[in-house]
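Of the protein chains in this complex, all but one are displayed in their positions.
Chains here go by letter, A, B, C and D, matching the order in which they are written, and residues are numbered from 1 within each.
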Amino acid sequence: MKRKDRPVAGRALPGNESILRQLWRDPMGRAGMIGVGLVILMALLAPWIARFDVAKMNSKAKLAAPGAEFWFGTDHFGRDVFSRIVYGARVSLEVGIVAVGIAAGFGYLLGMIAGFFEGRTETLIMMVMDVIFAFPSILLALFIVSALGTSILNTMIAIGIVNIPVFTRTVRASVKTVKSTDYIANARSIGLKKMKILFRHVTPNVLAPFTVQATLALSGAILTEASMSFLGLGIQPPNPSWGSMLSDARKYMERAPWLVLFPALFIILTILSFNILGDSLRDVLDPKLKL
Amino acid sequence: MTERKSEFLLEVRKLQVYFPIRKGLMKRVVGHVHAVEDVSFSVRPREVFALVGESGCGKSTTGSAVLRLIEPTGGQVFFRGDELGRLSEEEMRLKRRDMQFIFQNPYASLNPRMNVWKLLSEPLRIHFQLSPGELRERVGEMLRLIGMTEDQLERYPHQFSGGQKQRISIARALITHPSFVVADEPVSALDVSIQAQILNLMMELQQEMELSMVFISHDLNVVRHISGSVGVMYLGSLMETGDTEEVYRHPVHPYTRALLSAVPSHDPLHRSRHIVLEGDVPNPADPPGGCPFHTRCSLCSGRCREERPELREIAPGHCAACHHVE
Amino acid sequence: MDHLLEIRNLKITTLRGKDKVYLLDSVDLSIRKKCSFGVVGESGCGKSITASAILGLLPYPLRVAEGSIRFDSRDGEKELLKLSRKEMRQVRGEEISMIFQEPMTSLDPIFTVEMQMFEALSFHHPGMGKGEMREIALEMLHRVNIPRPEQTLASYAHQLSGGQLQRIMIAIALINNPRLLLADEPTTALDVTIQAQILHLMNDLKEQRDTSIIMITHDLGVIAETCEEVAVFYAGQIVEQAQVVELFTHTAHPYTKGLLRAVTSLGGAQRKLYTIPGIVPPGGQWSRGCRFAERCEQCMEKCREEMPALREIAPGHFCRCFLQDREVEA
Amino acid sequence: MKKLFAVLLAMMMLLALTPLSLAEENVLRYGVDADAAGGFDPHTISAVASMRMIGQMYNTLVDVDENLNVIPELAVSWEQPDDTTYIFHLAKGVKFHSGRTMTAQDVKYSFERILDPATGALGNSSSYAGDIDTVEALDDETVKITLKNINAPFLANLSSSYCSIVDRDVVEKNGGSLLLADGGTGPYTLGEWVPDNSITVKAFPDYFDEAGKATFDAIEFYVLTDASARLAALRTGAVDLIVADTAMLDLVENDDSIQTISYQSRNYTGLFLNVNRAPFDNPLVRQAINLALNREEIIDFAFNGKALVSGFVPASLGHWAVDVTENEYYTQNLEKARQLMAEAGYANGFETEIIVGLLDSIRDTGLVVEQQLGEIGIKVNVQDVERGQYLDAWNGHNFDIMVCQNGAGSDPSRAVAFFFKTGSSANIQDYSNARVDELCELAVATTDTAKREEYYKEAINIILNDCIVAIVASPQEYFLASTALQGFAPSASNANNFSGVTLTR
Partner (left out) sequence: MRDYIIRRLLTLIPILIGVSIAIFVVMQLIPGDVVSGILGIEETPELRAMWEAKLGLDKPLIQQYFSWIGRAVTGDFGESFRTGAPVFPEIMNRFAISAELAILACIIAWIIALPLGILSSLKRNSFIDRIVRVVALLGVSVPNFASATLLILFFSKAFHYYTPVKYVGLFENFGTNMEIMILPAFILGSVMAGSVMRMTRSSMLEVLRQDYIKAVRAKGSPERVTIFRHAFRNSSIPIVTLIGMQIGALMGGTVVIEQIFSIPGLGQFTLTGISQRDFPVVQGCVLFIAFLYVMVNLLVDILYTFIDPRISYS
């Protein structure tokens, strides 16, 4: 009751600047933003950046080393690795975004319901989530793709489903925290309806941990797609995803190291950027970690 | 005031709030935390009734239960003669226009993602059908009352100091022109110099808007200043009630006396002779039998351990729950 | 050294983004031996970080930018800010102890009280046997009026009440007989009746021991009850400093006056409370003149332009206000 | 923390000091690309990976040599009193791994087991032993087999492992299943199977044929699914022999310690068109597709050049094969192809789906085909599917175009009738041509090889000219081995022929 709030006067007033500005100020956040920005830019501008048709084979340039014509070399079909990397950014990002979108959408809904309504609904939802969670994610994804058939959409759906429980849990936990705060009690005390409280007051406050989770899940999705490609259930050729490029390149690792090097480099760059961005975002969004 | 069945705006009778304690394999309820035990009091129109006591005494729970923010376990609350416990959830929701709650911690009770305009217009949108112009007018009027300006409407709570936030908090509660407000420790999170500002504001508004108020506080000085009558709570029960000045000048319950004497004086030359109570407040999950205070009371007798004293009137309007008070 | 502790020109900064922001600005304090010294002020005025700075426990990204803290330790005078980490550790808990606002969170939740009391001993007396430590611990618990010391030793923090925990914290702080005890709002988180118990205990202990106390609080009542000398902090500076009685009877600085009026008027008859208008300016947003100028009823032109110095206006009574200068001059 | 680290460091150092355990025993360590699937029952296991072990564990009555001549194995000789009766004279002193001597009764039992529907044996079809009417043990060493009808390739078909001779006692002791048991007479007996890691077969000292006797104490098959891991294992001497991926061949070209071994397989890879679906019901479209393909380019990309342009009866089938290079649809002619498309009413092309799977070469073929068909306006969506789905499409005849790699077997009855005769289970296209059916029947009903060749060649040409398939290539299979390995001469008939193979370390 009587607890004095910790000194606050010395604390920076966070909302004075946008989250993006705050991220930018943190060197890690900036690095993450630049990395993610580059990848997104590459994906968006793919048709303009790419130098060749990604599926165009060239028997005269099989496994050509990086050079003036083929910046990143060519693969065993003589296809330009650079162009495939550029378009691969599209595919990989698309997989990541759609999969995370699916996971986030369902996770959000289920988490909100579970967190807000408690009781049996919650028990049931969380039980289902536990069931999904209990599967190793890669096996579950394989299972789903096996059932639905291999296609890029199904890959995304599979990765999406695998990630639903993480989001549900995150959202539910935040809903529960937010729900116990005074401002939700306040909203009730002024006579706001339950559903409105849910959406107007809980949602914006749940978004922060949710966004962090999404950036992290996005990099996870890109990796899962790569693993699925390795196990033969990735996205359909000749569409290049970085994961499938990397997987296909293993045979040529020694003959044509650039086939491994470049996709790996871009995957690393992307995953690192998303992770670092997620970390910094967490720091920015979580006032507890601030002084 | 439409109909007037009693002289009181609010009557609380034998209010009980128990929180279940669950244990064991099937999560059976094995006991209850007796947060509020048989609390009765009444508030007249335009009166400020204060609930005072130490942390965990159940004063805040009482406040929340009165407004059904926590569902009471037992007892009745009458507001303008209506028994609130009988209202449906929807009816209660509509009733909130007239009964509001001010929270202790303005840092936590304002949604950090809503700006002042949204915070203040929200209650109006819920309870009234107003045109945008009327809405703006009502919000503007409220802003003036709390001493803020319209150019601050676009700002978010974290851009304000604690005192300003509490002003906004108060405005949010009062903007629907309720006739009754529960204020739960509205100044305890604030610095001394700011406390006075907020208290002044609350008193002004109370006068101006003809508010009735249940004012919950642990700060005896604040309570003395703001309230007309007071109830002293200990371990979920009312120990003493009455006119504030009367209770402060002539405390009869041993707990009230100890409480009042514990307040540090502000005069270094007259360091007060405290009645220092021994020990701690008992666990509300396992309250002592008899008088709840008997474990720390210097007057404790056999009867106190056995029998729970009722709140009895010992002087006109002055009640105490003690076997030793005549 | 005349004093137990002498703080000179202490400045503390924090980082806001990349900017350095001052939270404490040129504070001088001298604490006599066997004295209980009060530091009073509102949140953010710099009183707590001063205590942290004395023990070298400023949290990141706060740091001492300038100044000196000299301490008359058992083995001679020490400049605390220049001590190595190891030397500083020897001062902490042994010569200067500290108790905190939140007794509930000040004990490590996963260790028993016994272990944490033993720790305080063993850090400074590595060779001490368990039996001896136990004896001392029990004695200390007894001294702070813990009802069942044996049982308490085996308890964890969550099994004890706030009052008991604060007693234990005091016991731990005093276990090595320190020369100085820093009490940072030791009763703020406690209920009035428990606060009374703790203040009572501290007064008792002070009389029994040679320990000086720096009592940091926002509550003038607590100061009035426990201290001999007091410094009033406002916006990272000392605005007034005097013997307690002198301060309460001949209050000089408008801020101190306002503060006192605000609290005393509570009990008074008048309906309208006295208030200090405005808000405490947050660190880094101080004007170049008197920092209280914005809120001062007697503010003059000069106040906004120029920073008044802390001057001795009566023997042992210091005040940072141009009004006082005038009176002294006059 | 420190302690843990120290312990771990010590552990690592210990590991570094343990000398590489050089195989001192006479063991062949063979890195294979897939684990045995399901086990080792010769009658019910179709997986190629399992055949590697089954081939060492079991014998058949007869074998087929490289030139497709039937040669003795368990049967030292045979005679054919009439077109449907075969009398086999068994080798003497053939021992089962249980130590029991094999008799004619066992041969009789083996065929009865194959023919018993409850076994679910794969050899219970006219491609193998399905046409058997009765099996009689004339004495301990003579078996008489009577067929229901004339079946010309019957003898050659008996060389399939689906017709292995098994030990009745072992079958019965194992509840009717040989999946995890060894009831064979082969040069090696089943040792330990650590699924997903290794399979060991051990020398069987009492093998009946001195020439074919085990030359190793054991052969250890290591499941190394990753091609580069297999090569690494070979290079470091962890294994002596590996199944090679053509992509790796030039990496070891200059490596003196590694030899390359290969043989021309009897498999072929190609496109199967669903002739009952538009637009593939249109012969013009089918012709256009055949003409659009540049088979040399496909071989270059998908097989790293290590394959021969081929029809569905590959050159390795010797005199049965048709020289496809003379076929008019085997030479790429884009202009003609476009013209045919236009004629068929698809001047602007069409969109279709091509199912690939199982093997990299199948997938890569599909990818190159996608490019090549694009030239004549056909937009191909490549569907790279998982094994189960691939088989589902195969069995359900549910595809537009499917790229398959099939085995042509040791007799064209397999290569032609099994895949293209009306109603045959492997006729996934539901192709039906009365003349082909008739020719197939004629070819089975006569034992005159010349006649049969004539019938089959006619059928082959009909099918090729119908363009219902666009067969591309017959791949070459590669092994890489340490130069210490000597005498390993795999062939299409017996890719895992370890008789006489030695290691000289």
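As a working rule, a contact is a pair of C-beta atoms (placed from the backbone, for glycine too) under 8 Å apart; a residue touches a chain by one contact, two chains touch by 3 or more.
Here the structure is a predicted model, which is why all the values come from computation and not from measurement.
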Among A:156, A:198, A:246 or A:285, which residue is in contact with the omitted chain in the full complex?
-> A:246
Check each of D:67, D:105 or D:197 against the chain that is not shown and name the one that touches it.
-> D:197
Against the hidden chain, chain D presents residues 1, 4-5, 8, 11-12, 14-15, 18, 20-21, 29, 31, 35, 37-39, 44, 46-47, 117-118, 120, 122, 124-125, 127, 162, 175, 177, 179-180, 194-198, 220, 222-226, 228-229, 232-233, 235-239, 386-395, 406-407, 425-426
Residues of chain A touching the missing chain are 27-28, 127-128, 130-131, 133-139, 142-144, 146-147, 149, 219, 223, 226-227, 230-231, 243, 246-247, 250, 253-254, 260, 264, 267-268, 271-272, 275-276, 279, 282, 288-289
Touching residues (missing chain, whole complex) on chain C | 52, 55, 57, 59-61, 85, 89-94, 97-98, 100-102, 105-111, 116, 119-120, 123-124, 156, 158, 169, 172-173
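Keep this in mind: only the chains that are shown with their structure count from here on.
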Return the chain pair with more inter-chain C-beta contacts, choosing between A-D and A-B.
-> A-B
Could you name the chain whose CA centroid falls nearest to the centroid of all protein CA atoms?
-> A
CA centre of chain B versus CA centre of chain D: separation in Å?
-> 87
Roughly how far is chain A from chain B, going centre to centre by Cα mean, in whole Å?
-> 47
Where chain C touches two or more other chains at once, by residue number = 43, 191, 218, 280
Could you please specify the touching residues of chain B with respect to chain A in the complex?
-> 54-55, 60, 64, 67, 69, 93-97, 100-101, 103-105, 107-114, 122-123, 126-127, 156, 158-159, 161-162, 169, 172-173, 176, 185, 188-189, 218
So, in the complex, the side of chain A touching chain D is made of residues 55-57, 59, 62, 76-78, 145-146, 149-151, 232-233, 236-238, 250-255
In the complex formed with chain B, which residues of chain C make contact?
-> 42-43, 147, 161, 163-164, 191-197, 199-200, 218-225, 227, 244-245, 248-249, 258-260, 262-267, 271-277, 279-280
